[in-house]
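Every protein chain except one is present and positioned as in the full complex.
Right after this comes subunit A.
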Amino acid sequence: MANNLPGVLIGRACQGMALSALTLLLMAGVAQAQSLEVTNARLSLLPGDTPGAGYFELQNLSDEAVALVGAESPAFENVEMHVSSEHNGMAHMHAIESIEIAPGERIEFAPKGHHLMFIRRATPLSEGDEADVVLKFSDEQRLPVTFEVVSPASM
């Protein structure tokens, strides 16, 4: 019996891990309203109070244009939408107020392009955690999305 204990523990741990993995697969980085679908939502976390970046893909499944006008998260004091660009060897970044997504269009928030900027952490976060974020749209639609917290090294 005692000999079998490690095996039982490993078995349980595996079961637990498989369940967690399944939950993660179902939950993390995916959100869907009737007309909007977000996939691959990741929050690139940096140490200390250094701001993080949010990346995801967003598809407008409806037949009407919609504009993403902002985001908020209980885990951060402030969330802004930014775009990075490069001109003549200079990296620029500026805040944007909204981004329009045409019917059927799929936009990508990705490294060195559009991204969410998560400023001043309100709750402790570490890699492997999940962060709740709400994406806000021009038509008052609010889409809750779970972002997977990752290291910038995984981008």
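Following the convention adopted for this analysis, a residue touches a chain if its C-beta (ideal position, glycine included) is under 8 Å from a C-beta of that chain, and two chains touch if they have at least 3 such contacts; residues count from 1.
The working rule: contacts and distances are computed from a predicted model.
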Record-based protein name (UniProt) of the chain missing from this complex, from "NADH dehydrogenase subunit M", "SCO family protein", "Polyprenyl synthetase" or "ABC transporter ATP-binding protein": "SCO family protein"
Contact with the hidden chain (one of A:S44, A:N60 or A:S73): A:S44
Touch list for subunit A against the chain that is not drawn: 44, 46-48, 50-53, 78, 82, 84, 86, 89-95, 111-112, 115, 117-119, 151-155
